[in-house]
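A single protein chain has been omitted from the complex, and every remaining protein chain is retained in its original position.
And then chain A:
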Amino acid sequence: KLESLRTKTLPPVRNRDYRAKKREKKKKKEEEVTGDGDTKTEEAKQASRIKSSDYQSWDKFDVEKVLEEMDKEEDCPAESNESDSEEAAVDPEKALAEKEKVDIICEALKKGKIDVVLYRPITINPMCCYRVRHRVLQGYAVAESDCNLAIALDSKYFKAYARRGAARFALKKYEPALEDYEMVLKLEPDNTEAQNEIKKIREVAAVASKAAEPLEAPAVDPDQQRRIEEQQRRQEAVFQKDRGNAYFKEGKYEAAVECYTRGMEADHMNVLLPANRAMAYLKLEKFKEAEEDCTKAIFLDITYSKAFARRGTARVALGRLEEARQGAAVIGSQMRTVQPIDKPTHLRSTVSSKSEIVVFVLAFFFFVLCFYVQQIKSEAYAKIFHNSLEPDILNLILRTLHDFYMKNEEPAVILETLRSLASVRRFDMAVMFMSSPEKKVLKELFDFLHQADLDRSSITALQKKYGV
């Protein structure tokens, strides 16, 4: 009996859907927060949605009606950014959650905000194949390929056939369109829409053949074709980016890199893909590749601050690796090989990432501290910290001054640095938050300055400002 106790196989964890649903909700929230540079109708999404567990309202939900409404498209192109996830543990709830977006998109449509609607509720789970493809304004070819996918997932899904029929009709492929509608009738004998469409197609086909056009396929001019292809490629890129993001959040960094690479192949102009791939490389500690990707991203978009931040991280990490390899003993010479020289100029271009970058660098790479602080000209402090000075950054800088400058540099430089620090906004707040060991450091700095031959009065004035 003991063996049976030990080898007892337990049933699976109950209610996996709850966890998948929660993760999806969290993922959606995170995407909105990180806001990958895509300003989308995220706000519209927060509007009224049917909760995915609210089965009664879903029973009353009429997909057909919503689709009809969506067919009234208007003029400002925007893409709705849905995330495609490859989690196999997906289920009706997830598809329902995606369907909620239909509602939102619908409303946005009515307000004339969306024109091209790319709607992707993908469920790999064949049980719930509500993969509804809506007609894109001019992209009937795209719609057709999407319907092919839907049919591949579930061959009995008559709506997919209906949509494909409509798409083909629009593309003037009458024979295949007829076939599709006949398929629909086979699956759903009472479908009046299919019957009407068949009648229509037969009429138009008769007219077209009478006009004796030898061409069967419409002469799509090369421009339009190119546009369609471009659209497809951009779709693909966004799709890959979302997949990559999903992998990244799960911690599967290699898979994320793969997805981003595929996306980059599809669309060279998308700045987010190289930036995200760089982040994934950083996590995998492949700093060289990360730096290259960041450079690429910066090249595509000079104002993208995250690319700068990540490149900085990569470079500093590279520098640290080099040091470790050479068994760094002497800090000075090795540090010249570290590259973040041009950092301060880039720093000024962004507001929020500035202090982050400084904290990050200062906090982790102590060896770089001295070098880095040296590089910042003392007058530049006010500009760099022009928003505010965090108390911990202030303390780090002070400690650097104390530990390195007192031994190596001129006291005048220290005085200048202290003075420019004092001129930063919200400096008094930072000073207030200094604890006693930090005040001790400050006292020692000032004692050192007093010993040197410098202007006494200015030193004492500065001391007062620092509250020492």
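Points to keep in mind about this one:
Please note the rule applied: a residue touches a chain if its C-beta (ideal position, glycine included) is under 8 Å from a C-beta of that chain, and two chains touch if they have at least 3 such contacts; residues count from 1.
Please note the rule applied: contacts and distances are computed from a predicted model.
This complex has a chain not shown, and the name its UniProt record holds, of "histidine kinase", "Dynein axonemal assembly factor 10", "Exosome complex exonuclease RRP44" or "Actin-related protein 2/3 complex subunit", is "Dynein axonemal assembly factor 10".
Listed by residue number, the positions of chain A touching the unshown chain are 5-6, 10-15, 18-19, 22.
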